[in-house]
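With one protein chain withheld, the remaining protein chains of the complex are depicted in position.
Let's turn to chain A:
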Amino acid sequence: MARIVLVTGVSRYLGGLYARRLSADPGIERILGVDVIPPRHSIGRAEFVRADIRNPMIGRIMNQAEVDTVVHMNVIATPKDTGGRVTQKEINVIGTMQLLAACQKAPSVQRLVVKSSAAIYGSSPRDPAMFAEDMNAKSTPRSGFGKDSIEVEGYVRGFSRRRPDVEITMLRLANVIGPQIRTAVTDYFTLPLIPVPLGYDARLQFLHEDDAIAALVTATTGPSVGIVNVAGDGFLTLLQCLAMVRRPVLPVPLATAGLIGNIVKRSGLADFSPDQVAFLAFGRGLDTTRMRHVLEFEPRYSTRAAFEAFAAGVHSVVADVEGVGEAVTGAVTGAAGGGAAALARVFERLSQ
């Protein structure tokens, strides 16, 4: 089926991992890895082609190599990796446009696999508990990576109308986490003092980096599946995650989160775009029924196991402080519960 595969974003961590994993598949004749900078890690037997997807040159590469499968992994979630939000948007939106334009002109292309993101669902208190693939965001992300993802998906939809013969698979990945990968979320959880939205506790889903790659490989070599959510089983709340990384927390009222976010962003420690803040306040759930039954993919790591794999590599900054926020919440709620039970007993005694 897939013989000659072109992978974009191969110099990035997930791209390189994907190229290595795909190299192990004997059914693949040739793998072309495209990126603007040469990879610093092994990309297996993939051939590195230095090209910018924002340049029409990419079309000539496709035609020359007679690429039949294009895997687009160059939608970037972390602005600080690329040198700012403007470049990020440029690469994500214009890069996708150019790539799809090239694909449209390349008759050899039979399949397009796009690494999309669950960020397109946004995060709001009015969200349903779980998003299925056919649901729309209640409040569409208006900035940052979420907006980019929506635009990327829009272009892919346009492409599918113009080239109905090309099979399209879009994987909406939950936040990818693991011992190696660096994303906005891992940056957040490794802050020395973690700001959390006061009075909210988001439900989070994670996907282990190995599972993310395995899902992408399945989507490349397996049957075409359309749009599929990919996430690990189960949920963690933000407070649970903080307890697991054992870092001190700083509760911040949501109204001032923008300000704090800006400070943290300026300091270069982590990225706090407004959609990221909304995600940390309200969370998001993905319905993975299609992943199981249509993509026929079963993640090896649950959300908890994926996060534990990440948390094992995070060292506690302060030896004595272990999840202060959770300690306080736990102590307060625990004491309240115990107190209430005792009160109930006293009431019972009095009423007897």
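Structural remarks
FYI, contacts are C-beta pairs under 8 Å (C-beta built on N, C-alpha and C of every residue); 3 or more make two chains touch, one makes a residue touch a chain; residues count from 1.
Just so it is clear, contacts and distances are computed from a predicted model.
This figure omits one chain of the complex; the name its UniProt record holds, of "Molybdopterin synthase catalytic subunit", "Spore germination protein", "Acyltransferase family protein" or "Oligopeptide ABC transporter ATP-binding protein OppF", is "Acyltransferase family protein".
Between the chain not shown and the residues A:V36, A:A65 or A:L198, the one that touches is A:L198.
Within the complete assembly, A:A243 is the residue of A:L17, A:M62, A:A243 or A:V277 that touches the hidden chain. Residue A:F235 is the one among A:F159, A:F235 or A:F279 that touches the chain not shown. Panel shows chain A; residues 125-130, 132, 135, 197-201, 203, 234-237, 239-244, 253-254, 282-283, 285, 304, 322-323, 326-327, 329-331, 333-338, 340-349, 351 of it touch the chain omitted from the view.
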